[in-house]
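A single protein chain has been omitted; all remaining protein chains appear in their positions.
Going in written order, the chains are labelled A and B, and every chain counts its residues from 1.
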Amino acid sequence: MNAAVTVVFALLGVLAVGSALLVVTTRQVVHAALWLVVALGAVAGCYLLLRAEFVAWVQVLVYVGAVVVLLLFALMLTKAPIGVSEDLDAGLAQRVVAAMVALATGALLVTVLVDGFSGEVIDQGATGGAPAIGASVFRSWVLPFEVLSVLLLAALVGAIVLSRRDVPGAGAADSVAGGR
Amino acid sequence: MPLLLPLLVATGLFTAGLYGVLARRNAVLVLMGVELMLNAANLMLVAFGAWLADTLLAGQVLTLFVITVAAAEVGLGLAIVLMVYRQRRSIALDEMTDLHESRTAGLS
Partner (left out) sequence: MSVLDLLLRLVLLLACFLVLPLVVGQIEHKAMAHMQSRLGPMYAGGFHGWAQLVADGVKFAQKEDVLPAAADPWVFRLAPALALLPYLVVLALIPVGAGQAVVSADVGIFLVLAVMGIGIIGTVMAGWASANKFSVLGALRAAAQLLSYELPLVLAAASVAMAAGTLSLPGIVEAWRPWWLLWQLPGALIFLVAGLAELSRSPFDMPVAESEIIFGAYTEYAGLRFALFLLAEYAGIVVLGALTTVLFLGGWKWPFLVGGLGWLWTLVKTLAVAFLVIWLRVSLPRLREDQLQRLAWAWLVPLALVQLMITGVVRVMG
């Protein structure tokens, strides 16, 4: 059983990393969002295998159901042609540097993690069902939870203010844009 | 399951996300890279939580918090992106140089 879980996790991991690479390298802008769905879904599967059931479904509800739809929405409102767009990536030099930085970070992380945690084994006993999470959030983590709700309110207000067009002063900016 | 397996998957996601943030110039694609990096952090939190068999479930609770913050971040980020698009019909990040110190002034 445990070996099967490990194998499935490895497959999901390969799927997640592979589609993540496609997200950042594809030259078709909407495909990036769709590969992101695959990557996030695979991560949700990883949570399930780690016995974090509730987190997995939150991941599906919030990320796949809302965040990706929002991203797709934004892509279509801006510019999302079918087929290859050439202007998604920065210049070659920047891409090479970016790849080097990313690979160096990855190498550093792998070194540290292998050095620190090779041989450690996750015991599959712990569970993350909804009752346990609920009790934990509302007993031990109440204060961060409340702070988070204030943060969400601030974000909500901010998003509304940003997208309003009838605020005094915003009209001037629009007319400047019209004159460009 | 060896602890290293989820950690390496998370590293892969983080590396891909970091490359995306640095190499893309479409603002929405950069946000996607940020999402990948956040997911990598989440996966690590959950994996370490499972490894420690934490009674407070800190790993999973923090993951929930990160997901919430990420949702707020995307909402605000996309509002800004759409605002920028409305003003200048482009969301290429390297064209937003209005507040950049002008090159000639910098040289002289």
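Operating definition for what follows: contacts are C-beta pairs under 8 Å (C-beta built on N, C-alpha and C of every residue); 3 or more make two chains touch, one makes a residue touch a chain.
Treat the numbers as computed from the prediction; the structure is a model and nothing was measured.
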item	value
Contact set of the excluded chain (shown chains only)	A
Residue touching the undisplayed chain, where the options are A:V37, A:L109 or A:A155	A:V37
Sole contact to the chain not displayed, among A:A80, A:V97 or A:V137	A:A80
Touching residue (missing chain; options A:A66, A:V96, A:A135 or A:L153)	A:A66
Chain A, residues in touch with the chain not shown (by the definition above)	28, 30-31, 34, 37, 53-54, 57-58, 60-61, 64-66, 68-70, 72-73, 76-77, 80, 82-83, 129-130
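Note that only the chains that are shown with their structure count from here on.
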item	value
Distance between the centres, which are taken as Cα means, of chain B and chain A, whole angstrom	7
Chain B residues within the chain A interface of the complex	1-9, 11-20, 22-26, 28-29, 31-33, 35-36, 39, 42-43, 46-47, 49-51, 53-54, 56-57, 59-61, 63-65, 67-76, 78-83, 85-88, 91-92, 94
Complex interface listing, chain A residues touching chain B	2, 5-6, 9-10, 12-13, 16-17, 20-21, 23-24, 29, 32-33, 36, 39-40, 43, 46-47, 49-52, 54-55, 58-59, 62-63, 66-67, 70-71, 73-75, 77-79, 87-90, 94-95, 97-99, 101-103, 105-106, 109-110, 113-114, 117-126, 128, 132-133, 136-137, 140-141, 144-145, 148, 151-152, 155-156, 158-159, 162-163, 173-174, 176-177, 180
